[in-house]
Every structure is written in C-alpha cells, then in structure tokens.
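Here the complex is missing one protein chain, while the rest keep their positions.
Entry: chain A
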C-alpha cells in the first residue's frame, strides 16, 4: 500500500482547484449579469448554463470531444493559436471539470445575489458608489455565504468528475488519472485494494468538505440572522 503512487490525488486536487477558481469567477460574473439584466432569450441561455447538470456525463464528454477534438472548432483554434492540445491531457480534465461544475456555481451565485436587498445597492449608488465599488463593498460581502457554498460544491463536483473526464482526458497513468478514473481502472484490473485506498481517500475528502461547509454555514446563518 505504501508504494501506491500518489499522483491521482495530486492530479485530482490540481484539476479541481484550477477548475473551481475559473468556475467561481465566471459563475459569479454570469450570475451577476443575469440577475441584473433581462433580455430576449435569457431563459434559453439560463437553461443552457444548467444543461450539464441534467445530461449524462458521457453526453457532456461527447460534446466536449466534438468541440475540442483535433478537428473540432475550438480544438483546432487552441492548437493553431497556442499549441494547446486538449484531448488526452490534464487541460482536458480541467475543461471537463469546469463544464460539469459550472451549473452548481452559477445556481448558488444567482441565489446568493438575489438574496441581497436591492435597496442596499440603490443606497450605495445614491452615495456615489460606482457599480464596481458597490459590488465589492456591498453585494459581494453580503452574498459571500452563498458564493462560498457554490465554491465548495464546485470543488467537490470537480474532484468527483468521472464520465466527461474519461471521455476527454482519457486514462494516462501519471498524467490524466484523477482519483475517480484511477478507481475505475483499478477495479477493471482486479486491484481491489488499490481501488479501496482511493475510495477511502475520496470519501474522506468529500465528508471533510461537507462537514466543514455545514459547520461554517450554520455559524454564518446565525451571524447573519442577528444582522437582519
């Protein structure tokens, strides 16, 4: 057991962390935009954002393969402009993780922003605050508990992503074998001990995150309830 290669853990953490940071920023941006504006086709766009949540991961992976494959429109562009290959690389795993965890961050952020009283924004504006300043000083701090929930959910989802990752990044030991993928191939090869080792690790990670989030949000709900 001791000589078990730890790369799946490192790869998983790396993929989940990078994708979560990206998802956090863009999920927040889109959520802020969507809660402030109304325009033609908004509901269609919103459904599109949430689509990865309801589609089988294999379908998402298939779509990503079409987009980012060697002859896919985005894959071609990335290759020609930046020399980046997506298929069978860690970048592919990050992209898969971004796409499946985006809806979670987006939904959490929309709920968080909707929960911030519009009057407070108006008050800040009448006091001369720019949109940028009022976002960072009023909206963000008040939406923070909900945004953090989105962050943690996205991280957990990214950590556990399997289907789309396997289709886009494949299984290259030492390069793209995140924990869920490693578990699958360990079982396939009859290495039950190795599989169990990773199962324990990922359960511990998942339990740890949700426990912490629960504790944190309970503490926060109390704090915010007092401030109403």
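Here, a contact is a pair of C-beta atoms (placed from the backbone, for glycine too) under 8 Å apart; a residue touches a chain by one contact, two chains touch by 3 or more; residues count from 1.
Keep this in mind: contacts and distances are computed from a predicted model.
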Study note, to complete from the structure: Per UniProt, and picking from "Acyl-CoA dehydrogenase family protein", "histidine kinase", "ABC transporter ATP-binding protein" or "Fe-S cluster assembly protein SufD", the hidden chain is "ABC transporter ATP-binding protein"
Check your understanding: Which residue, A:77, A:120 or A:192, contacts the hidden chain when the whole complex is considered?
Key -> A:120
Point to revise | In chain A, positions touching the absent partner | key: 117, 119-120, 122-130, 137-138, 141-142, 224, 226-228
